[in-house]
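Here the complex is missing one protein chain, while the rest keep their positions.
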Amino acid sequence: MEKVNVFTLLEKVRAQKPVVHHLTNWVTIYDCAQIVKSLGASPVMAHAKEEVGDMAKIASCLVLNIGTLTVEFIDAMKLAARSANEKGIPVILDVCGAGATRLRDIKSLELLSDAKIDVIKGNSSEIAKIAGENVRTKGVDAGKVEKDLESVAKDLVRKYNCTVVITGKDDIVADMHKFYVVGNGHVMMTHVVGTGCMAASVIGTFCAIEKDYAMASAAALSCFGIAAECAAKKAKGPMEFKQKLFDCIYSLDKKTVTRLQKIRE
Amino acid sequence: MEKVNVFTLLEKVRAQKPVVHHLTNWVTIYDCAQIVKSLGASPVMAHAKEEVGDMAKIASCLVLNIGTLTVEFIDAMKLAARSANEKGIPVILDVCGAGATRLRDIKSLELLSDAKIDVIKGNSSEIAKIAGENVRTKGVDAGKVEKDLESVAKDLVRKYNCTVVITGKDDIVADMHKFYVVGNGHVMMTHVVGTGCMAASVIGTFCAIEKDYAMASAAALSCFGIAAECAAKKAKGPMEFKQKLFDCIYSLDKKTVTRLQKIRE
Partner (left out) sequence: MEKVNVFTLLEKVRAQKPVVHHLTNWVTIYDCAQIVKSLGASPVMAHAKEEVGDMAKIASCLVLNIGTLTVEFIDAMKLAARSANEKGIPVILDVCGAGATRLRDIKSLELLSDAKIDVIKGNSSEIAKIAGENVRTKGVDAGKVEKDLESVAKDLVRKYNCTVVITGKDDIVADMHKFYVVGNGHVMMTHVVGTGCMAASVIGTFCAIEKDYAMASAAALSCFGIAAECAAKKAKGPMEFKQKLFDCIYSLDKKTVTRLQKIRE
């Protein structure tokens, strides 16, 4: 199996500056855009049903996040996803809050059946819910999951023939052939609203420049986690940490990334 | 009358980590979520009419803020408020911009008649308008109010049998039995967009863990104001102040809170 080289992929992002189209939530929309920008890529947010198809066509990746979904907004996501499928660019779905309300469960499953989703991403209870487990998400914070997460991830991979990402203390990335555990990250991330959403945007940005989406996702999470580790060293509280998270990802160099990269395959 | 102990209530927030459901405005939605998170609680933002009732059911408090209202959005607020009433969790209403346009006045009154609102919060001219005074709010900044604010607050308390909060240099909290004046806070708050909205979210978080909503509101405003005082000491401008406001509230300790608490009953 090809070894993941996080820095090589980051360099590719910086060189190619891909356009990453988002339909995301109104809470963390700025942070999603800025983390893509900080990586050296070009974020664009657009959700009108009349333009989402066109916007996806000029993008290299589509990121969907149901954090503040409405029925109409999901309809626009479907149009965008179908357009992305036609163009052959990857589609990332963050099933934010799945397991908290029936609407989120139903709409996540509709998106999954309506278009080809390349990467499904969520925390443990969100992904477990989508995989069919009987769990409860505490709003947008993970609830308890009985089943082991590796099995949950692999069930979902088989069901949709896609890459599945479960974020947590260790992040899990699985597809039909591979299974990665990413050990980078910092507990301070749990005190900042939006780090989960940003992770999906970073995954999208890496998938925009690397066709092996499982590898791209693992590299993305490692890169994001390394930036978090660097930021945590310089910060005294969650908001100072958040500012430095952006600035660390902006200036990550080869030496730091290579030294800190922590991906088990 | 029971003495307010701000730090005891803050500790209860941190221990119970209540879910605080918001339907709020698109300007300060991130800050509302992050201030709840910084207190150690769990914010969730959801506004689809199909899920607001379910989301309120898994929450311990509902915060409504009409800052960027639409008619449809207010309809979703009504559904959420009725669901919150059924479950018996507190409902906070921030009448942001009341007194600026007719729509805001009408919709605020509709919300107040359509469901039981436990805490009405606003600046002086917003609350005066809702209490029936002839005033004008300057967009979302307070306009001039002739009548004394204590009377305004008490009129509104009687009308809706609820807790009323008027924010300003000194914050006023009143219910049928009590009247508090909170002296904490800092002028730097007036140079940052969203401190008023965040105050409502902090109030909601404290009301999630304390059934005496007037006491909870006074404690919340004192806590928020103390964090602002600490932040102002370390900041050279409004945005540095804002960052430190979040980080100070995250790390407030017993000694600081007890020493600085300034609530007149």
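All chains are identified by letter, namely A and B, in their written order; residue positions are counted from 1 within each chain.
Keep this in mind: contacts are C-beta pairs under 8 Å (C-beta built on N, C-alpha and C of every residue); 3 or more make two chains touch, one makes a residue touch a chain.
Here the structure is a predicted model, which is why all the values come from computation and not from measurement.
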Candidates B:Met55, B:Val192, B:Cys207 or B:Val257 - the one touching the absent chain: B:Val192
Omitted-chain contact residue, chosen from B:Thr101, B:Asn161 or B:Thr258: B:Thr101
Missing-partner contacts on subunit B, residue numbers: 25-28, 30-31, 67-71, 97, 100-104, 136, 138-141, 191-194, 236-240, 243
For subunit A, the residues touching the chain missing from this view: 19, 21, 26, 29-30, 33-34, 37-38, 42-48, 50-51, 54-55, 58-59, 242-244, 246-248, 250-251
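Assume only the chains that are shown with their structure count from here on.
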Distance from subunit B to subunit A - Cα centre to Cα centre, in angstrom: 33
